[in-house]
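Quick notes on the structure that follows.
Every protein chain but one is kept in place in this view of the complex.
So that you can tell them apart, the chains are marked A and B in the order they are listed, and the count of residues begins at 1 in each.
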Amino acid sequence: MKIKNMKDLDKVKEIGMKSLFPKGPQIRISMSTCGLALGADDLFQKITREKDKKGIKISLHQTGCSGFCNLEPMAIVKLPGKPALLYTQVTVENVEQIIRDIKKKKIPQKGLFCMIGSDSAAAKPDPVLNAVPDYRDASPFKGQHRMLLGNCGIIDPLSVSEYVAMAGYSGLFKALYQMRPEEVIKEVVESGLRGRGGAWFPTGFKWDMASKSSGDEKFVICNADEGDPGAYKDRTIMEGNPFKLFEGIVLAGYAIGSHHGIIYLREEYHHTFGFLSNAIEIAKRFGLLGKNILGSGFNFALNIVRGGGSYVCGEETALMDSLEGEVGDPRLRPPFPIEKGLWARPTIVNNVETLSNVPLIIQNGGKWYKNIGTEKAKGTKILSVIGNVKHPGLYEIPLGTNLKQVIFEMAGGPVNGKSIKAVQVGSPFGTFIPADKLNVSLDPESLREIGSMIGSGVIVALDQDACIVDILHHLLTFFVEESCGKCVPCREGVSRMEELMIEIYNGRAGMNELDIINELGETARDFSLCALGGGAPAPILNGIKDFKKDFEAHIKTGKCLRFS
Amino acid sequence: MEKERIEKIVNKHRNEKSAILAILHEVQAEDNQLNAESLKYIALLLGVPYANVFGLATFYSAFNTEKRGKTLVRACDGISCHINGAEEVIKVLKSKLNIELGETTWDESFGLEKVRCLGLCSISPNVSFNDKTYSNLNKEKILEILQKVTGDSK
Partner (left out) sequence: MIQMTLNDKEIEASENSTILEVARKNGIDIPTLCYHEALEPFGVCRLCIVEVGGALRKGIRISCIQNVVDGLIVDTESERVKRNRRFLFELLLARSPDSKELIDLAAKHGVFESRFYEADSDDNCVRCGLCVRVCRDKIGAYALCFAHRGYDRMVTTDFELLSEYCIGCGTCAQICPTGAIKMKDEEGERIIYTKSVVIGKFELETCGKCGMPYASRKYLDFVKRNSDDAMAVSVERNLCPTCARRTGAINLVGQMTL
């Protein structure tokens, strides 16, 4: 059915409510890339078989990833009159018991992690639940502000009605029926939203300029290349709540006067590609993409293009070259994409997370959004905390949250009684912050002050056993492999830095070579054509400065601290 | 690959913007390679110069101009996988398959590649065998998986 007016939207919403709060028992299995890697497929089949065997009616749904892949496979069990319950690391062996319990209207105990929405009207207290925390109080969800990830892992990501039941498409409806494009831009400007792809450019400002550029055609590109190793927030949004992203993309199109959007998707995300293609077809069927969106007369086509496996293609101008069927080399600027972008038409490029914020801003107003975050950086940021912490995963926090709190409280700190040695915020280009300087606010300005950056939000925690020389060598190899090779400072300079780092790693070089790495780094930083070569030296130069001991060990003994 | 097959794929995407990437992906997936004949024919059908498609096929890591193994093993060496022991896992893969990264086994049953993040960083290290991904790996686990997979493919 196509949604053509408010009445249709309400009808869809009602269907969604029924499916989220069913009369009978319900199980939801998280079936994203991560769930599938850990056996969600088998689990789903086993439950299907088991419930049929036992002859009970249980509605079975899929959900996306909640950001904590190490807790997968997750399942949500909803019994009549009880709050929804989240189970983690559910295995095929647990299934029979779960089904038996459900048949007896009993709450399954094994793997029970937390309640979701314990205060919702449908909930009746149950003594078994006394010791079970609510989602908001259960680590690792505790302390988060999950306005983007909130629905991920809970709603069925391919169900338009469930998304609508969670207030989805109310923003777009409002924009298309009650707001002029300029007013949409005004809200986004007011909100203070800045790009989450790494550069933190003010989104409203970009849109405003693009809306004023003239062209027979304009493009909205959603940057889903998610190239920073360690990042999977965009995947999680796309697989957990794709319609929110689509809503944001259509809003961007409406705002700047574009009727064509492209999602440029990371090549490695095979499952996501099929999944998103499917989601687009569904959105079209509901009249949420394509012609006459929500009955408003506004048209917007969206398609997905898969990248070819190249990090630099996440850089917006290289991305456009790639879309044009060329090798993905960054372009010279000016001209800027907002004037002459894809096929020389005005184009905006925005990250998945950036665009997913927009429906919330339109729905609740820029003023509301502005209340979250710091003076200069508004809203939340999804951090991908990885490395040597107890609970690696995605943490959506208000900008301005303290880094120490994220590492030690939210992510549980180091494992096995070890201590944290350094944390790299904004990997791969961010610097390694030594353990005694972690008391810093997570926002672009505060991090810049200490010579670091927030980037796309990848946070790498290293414990006492890690060796900075090893990590820097790893990073340099990455930069060299992913350089496009267009400009000399990056192609030749960063390659030489890597070469020298290998010599140092193996104890075949000394302080003299370190000095040369420093100088090469400055040349690459200052004269590279794009931010890959320009950004690569920062962690290297700072690492050399702040972690002398690690280097001394390699230079003197040729041995890595990791193995001693 | 047969010309008719290529024609079908090209025609399916012809009117799309960015058709060429989609076409290269599809031909690569079906034929496990983008050899000179296929690339030339694609270029001819799309009316783009040979040099252009050759540049693309060699620039992007997803494309190969030589035949690639039937089962493509992609070992992640992103930062999270690296910290959690990808080195060891890759070492096992190399020695058991008896090939280096970027190579294909002599019988074309396996190809081994390094990737820079599969988006499963909190359950690292990860390795994917075609579309099946294995997570939380270590030396023992990858040996076990290899045994199963190589057993299956024989």
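Following the convention adopted for this analysis, a residue touches a chain if its C-beta (ideal position, glycine included) is under 8 Å from a C-beta of that chain, and two chains touch if they have at least 3 such contacts.
What you are looking at is a predicted structure, and each value in this text was computed from that prediction instead of being measured.
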Touch with the omitted chain, as defined above, among A:133, A:412, A:485 or A:507: A:485
Sites on subunit B contacted by the missing partner chain, in the whole complex: 36, 39-40, 49-55, 58-59
For subunit A, the residues touching the chain missing from this view: 310, 327, 332, 480-489, 491-493, 495-496, 516, 519-520, 522-523, 526-527, 529
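Note that only the chains that are shown with their structure count from here on.
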Separation of mean Cα positions, subunit B and subunit A [Å, integer]: 24
Subunit A to subunit B touching residues, read off their complex: 33-34, 36-38, 68-70, 72, 226-232, 235, 260, 262, 266-272, 303, 305-311, 322-328, 343, 384, 386-388, 392-393, 427-428, 458, 460, 462, 466, 471, 474-475, 478, 481-482, 484
Subunit B residues touching subunit A - in the complex, by the definition given at the top: 16-22, 24-25, 48, 52, 55-56, 59-63, 74, 77-80, 82-83, 115-124, 126, 131, 133-136
